[in-house]
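Just one protein chain is left out here, and the rest sit where they should.
This part shows chain A:
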Amino acid sequence: MTTRNPLYTNPKPCKHLSDYKLKHGLNGYKCLQKCLKSTPNGRTSVEKLNTKIPNCSSCNGYQGRLYFCMICSSISCSDHSSMHTQSKNGHDIAVDIERAELYCCVCCDQVYDPDFDKAVMSKHIIDMPSTENGVESIGERLCKRKRLDLGTDLVDSKKSRQLVLMKDPRAKSCYPFGLRGLNNLGNTCFMNSVLQALVHAPPLRSYFLSNQHNPDTCRSRSADRLCLSCDVSGIFSAIFSGNRTPFSPVQFLYSWWQHSANLACYEQQDAHEFFIAILDGIHEKEAKRMNQQRENGDCQCIAHRVFSGQLRSDVTCMTCGFTSTTYDPCVDISLNLDSSNHSLTEVVNKPGKPNTSSSSSTLLGCLDLFTKPEKLGSDQKLYCQNCDEMRDSSKQLSIRRLPLVLCLHIKRFEHSLVRKMSRKINSYLRFPFSLDMTPYLSSSIVRNRFGNRIFAFESDESDVSTEFEIFAVVTHSGTLESGHYVTYLRLMDQWYKCDDAWITEVDEGIVRASQCYMVFYVQKRFYHKANENLSCLPISPQREPFHSIAGFC
């Protein structure tokens, strides 16, 4: 992974390009637009209308790079381009036919002009057909090699699993620190599952365990007002106390009901809704406490410091190609399932004909779908500054800034207002344990949209790591009305199933086969640091007699 230079600026034009611009302005570019053609793969080239095969006017050669003079439209090969500019004064700037890039025949080098790139890209956007299913997604392509490497990882994990199984199964106290069941207080598995995941988010864990939110000194609490952060801190203390008997998070539940009065009941709730609510609760209390009203800065409450990222939305006018960009904060990303195999009508398999639409759904596929350009319907026309009119537009999302902990929420609950019904999508989704978010960053998405065009490079992204490791999965089984949430936690490369009060060690195969609903990833450096911290802690502070009641089976 190469680090990005945050101080990147557009390269300065050479003297010859500046002279050309002064003399001809943008006229040449506008005329060139008519000769441009784009392939579905995103490559733009110059396609002259008279001859199909361009060749050099000096030597008739048609191989290698050919340059199309911006002034007289004659074509030269790389050997004869300098000859052309010598014979015709001022004919310095040309366009590389195959690549639609500017070239200066005097400097013998590629040159860059944002106006040229804008002209090329405007035409490109209009030409680009909507991406069909056949075209491989960018994320898939970039990750292909990485996936081939996974083969070796699996082999190693098999070996380590064998070592784990050889351990004495009676020695439950060899479970790492911080594993404790949570009793179900009446359909509260949605709460328990999310709490288990949060408790093991490395940055959150460091914050609360180091007592950075101290319930004793908390101002909200002393004024007899309930503070959600104090209760979260209480959960941490209980879970990391060393006591292995299942804990009943009553105080927390009560506190949360106060916060979200409309959800105070014993009915099953949505774990994702709960997750958002709890982050909101922590933010509210902390922001008041710290008295921060920073408009331009990022909120410094622990919830936002850990989970907050930023999304970029590019809206492009389909008529002129003008793009407007906005940025929005987010604490998680909700993804739609990518494949069509959750449609209600089953496609019957004809014998001998492979069913191409039954490719399995993957998390990367969902991320590709999330960052795919979406053509907005003609009933959703948006205002274009350039055309000064409402126009058909396309929208594309990308991630400008990644959070420390990335929560990916899979939208499995479909609510149809039209048909007045809700249903759950049960299709299996394959998800990776290691995730590289590079293809979904704004810089990658914008660059893939525009190729190596210069103006697309102007990003102020700082050097950020994009490699994530999974540490928790919240899974849902059953139907919308009666379902059950279970969390799988990965501690020190071993998976544990947290089913309310029952914690068991499980094989990673079980986790891979589970129906994920919320997948939690943490930046790689935090994951490894967390593992180090865990292994330094005493496995169990005191040897306790093995309890045969609900707990460790």
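To be clear about the criterion, a contact is a pair of C-beta atoms (placed from the backbone, for glycine too) under 8 Å apart; a residue touches a chain by one contact, two chains touch by 3 or more; residues count from 1.
Keep this in mind: contacts and distances are computed from a predicted model.
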- Message: When one chain of this assembly is omitted, its UniProt record names it as which of these: "Anti-silencing function protein 1", "Ras-related GTP-binding protein", "Sodium/hydrogen exchanger" or "Transcription and mRNA export factor ENY2"?
- Response: "Transcription and mRNA export factor ENY2"
- Item | Of A:59, A:108 or A:492, the residue in touch with the unshown chain | A:108
- Item | Residue, one of A:33, A:57, A:78 or A:386, that touches the chain absent here | A:78
- Task: Go through chain A and note every residue touching the omitted chain.
- Result: 2, 39, 41, 52-53, 62-63, 78, 103, 107-110, 141, 144-145
